[in-house]
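Right, subunit A next:
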Amino acid sequence: MNAFTTSGLLLCFLGCCAIYLASPNQRWLVRPLSARPGRALGGILLILGGLALGQAMQAVTAAFVFATWLMLLFSLLPYVAVLRQADGER
Partner candidate 1 sequence: MADKLPPIRRDWVSKSLAGFLLGAVLAFAASALFNVLSADLPMSVRGQLAMWLVPPVWLGALGGVYFFASGLRAWLWLGGASALLLGLLLALRLS
Partner candidate 2 sequence: MRTDFVRIYKSVHTWTGILTGMALFIAFYAGALTVFKEPLARWVAPPAEMRPVTLADAPQLIARTLAEHPDSARDFTLHLHDAEHLPARLGWQLRPADGDDHDESGVRHFAATLDEGGAVQVNEYRPSELPGFIDTLHRVVGLPFDTDPNRWVMGVVAALYALALISGVVVLLPSLVKDFFALRVGRNLKRMWLDAHNVVGIVSLPFHVVMALTAAVFAFHDGIYALQDQLLHDGKWGSAFQRPKPSAAAAQRDPAAMLTPQALVDKAMVFAPGFVPSMLQYQQVTGPRAVVRVWGKDEAAVSPRARGGFLAIDPYSGKVMSSDFLPGRQSTGNLVISSFFALHMAAFGGSAVQWMYFVLGLAGAWLFYSGNLLWVETRRRKQTREMPEAPVQRRDTRLMAAATVGVCLGCICGISLAMVGGKWLYALAGPAVDATRLLYYAAFFACIGWAFLVGAARSVVPLLWLACGLTLAIPLTSLSGALLPASGLWAHASWASLGVDLTALAGAVALAIMARVTARRIAAGRPDSVWSVPASTTAPVATANQS
């Protein structure tokens, strides 16, 4: 993996976290981030991440990697919150 791939995946990860934290259903924080700035920040990070992936690979591949990575992150982030919650209860 070259630097563009790594930074692209990292930026997308941060973007997904921002969007998740701006959702009223998030369970990481006591209160969600305010919706508009949070989503805007997440969107910008995702765009930057996508552009970085586009530097590392062909456009089609970058689009596939981007979509796969987002599907994975958005599935897992709510579950991470459950694990944290379970730890807190113990």
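Note that in this section a residue touches a chain if its C-beta (ideal position, glycine included) is under 8 Å from a C-beta of that chain, and two chains touch if they have at least 3 such contacts; residues count from 1.
With respect to how the candidates were assembled, all candidates are chains of the complex that A comes from, given by their letters.
None of these values were measured; they are calculated from a predicted model.
Participant: Which candidate among 1 or 2 is in contact with subunit A in the complex shown?
Facilitator: Every other option belongs but stays apart; subunit A touches 2.
Participant: Spell out the part of subunit A that touches candidate 2 in their complex, as residue ranges.
Facilitator: 1, 5, 9, 20, 23, 25-27, 56-58, 60-61, 64-65, 67-69, 71-72, 74-79, 81-82, 85-86
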